[in-house]
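Here's a structure for you.
Complex shown without one protein chain; remaining protein chains in place.
Moving on to chain A:
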Amino acid sequence: MITLENVSKTYGSGPQAVHALKPTDLHVAQGEIYGVIGLSGAGKSTLIRCVNLLERPTTGRVVVDGQELTSLGRQALNHARHRIGMIFQHFNLLSSRTVFDNVALPLELMGVAKREIRERVQPLLDLTGLSDKHDKYPAELSGGQKQRVAIARALASRPKVLLCDEATSALDPQTTQSILDLLKDINRKLGLTILLITHEMEVVKSICHKVGLISAGKLVEEADVGDFFTSPSTRLGREFLNAFLELDPPQALIDRMEAKPGPQTHPVVRLAFTGDAVSTPLISRLARDCNVDVSILEAKVESIQDRTLGLMIAELIGPQEKTQQALAYLKSHDLQVEVLGHVRRNA
């Protein structure tokens, strides 16, 4: 539904040039919710603005719903934009218009007749839970309600694609969840394809099917959300995940940790279980079969959509050859093993 081919954006030229987005390929399938995650300044905003050409890419092609936007003239582009809704971090509602008139705006721009506008706006207000807010002005609404108006407005032109630019970043966690539920709902009900950018893993976790990780203007990792949350393939992906899961060893242990194993040290490992491994009594088998003691420092279980992820930080205690054997045993099973370091045991 959305295809970016070799799309890049450079501001300025010569030595002062800023490469906000390096040549990027991206594909979002029909009906999919695709999340692009990255730190601020990574190029997320530029990327999403290139999709509807709010930013004209320096190179590359943008194809939305089979139409190559980058080849269109001004008028045809405005036409194509009617089929692409967009919502923003700061809602961008017109303060001079009521809720109803804000939602009606895109239809007015398209030249839809007054009566048809009335018929089309009301169901959108119902869908977004704003039926009783009709004649209110944006200043009278809460942040969550404003974003609902913005969503209703974005849907008014019956778009095929919805672009969400940090749509929940200005909202509190509870409101964020209700907006995400609404987005998920319209994705299912209307079969709407959604491309969103965010810096919050929570957003990706709760509604996205696929995720792309962007860093320094480059899409460095792309995966199904289930895979990303269980085994990110890049360092940055792991950092995002660990920060999100808040699963790091206690600081006192980190301070004592050494990078290389020695004769008197024990490995500290982070284990991530997915699929069948979650229900296998692996730790007790490890103790029995490899003859090592396992000291569990931290553990938690997360559900990522339909998948379960078990996480554990543990210290393997025993003679070096036994702990090496234990690591090999763990790695032979369907789980992620990461050796964080080695600690000297205080006898």
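Just so it is clear, contacts are C-beta pairs under 8 Å (C-beta built on N, C-alpha and C of every residue); 3 or more make two chains touch, one makes a residue touch a chain; residues count from 1.
What we mean here is this: contacts and distances are computed from a predicted model.
K.L.:
Please identify the absent chain by the protein name in its UniProt record; candidates are "Chemotaxis protein CheA", "D-methionine transport system permease protein", "RNA polymerase sigma-70 factor, ECF subfamily" or "Cytochrome c oxidase assembly protein CtaG".
P.N.:
"D-methionine transport system permease protein"
K.L.:
Given that one chain is not shown, which residue among A:86, A:183, A:204 or A:268 touches it?
P.N.:
A:86
K.L.:
Which of A:13, A:40, A:95 or A:174 touches the chain that is not shown?
P.N.:
Going through A:13, A:40, A:95 or A:174 one by one, A:95 is the residue touching the chain not shown.
K.L.:
If the hidden chain were put back, which of A:105, A:190, A:216 or A:257 would touch it?
P.N.:
From the options A:105, A:190, A:216 or A:257, the contact with the absent chain belongs to A:105.
K.L.:
Pick out the residues on chain A that sit against the missing chain.
P.N.:
Residues 52, 54, 77-82, 84-86, 88, 90, 92, 94-97, 105-106, 108-110, 137-139, 157, 163 of chain A touch the chain that is not shown.
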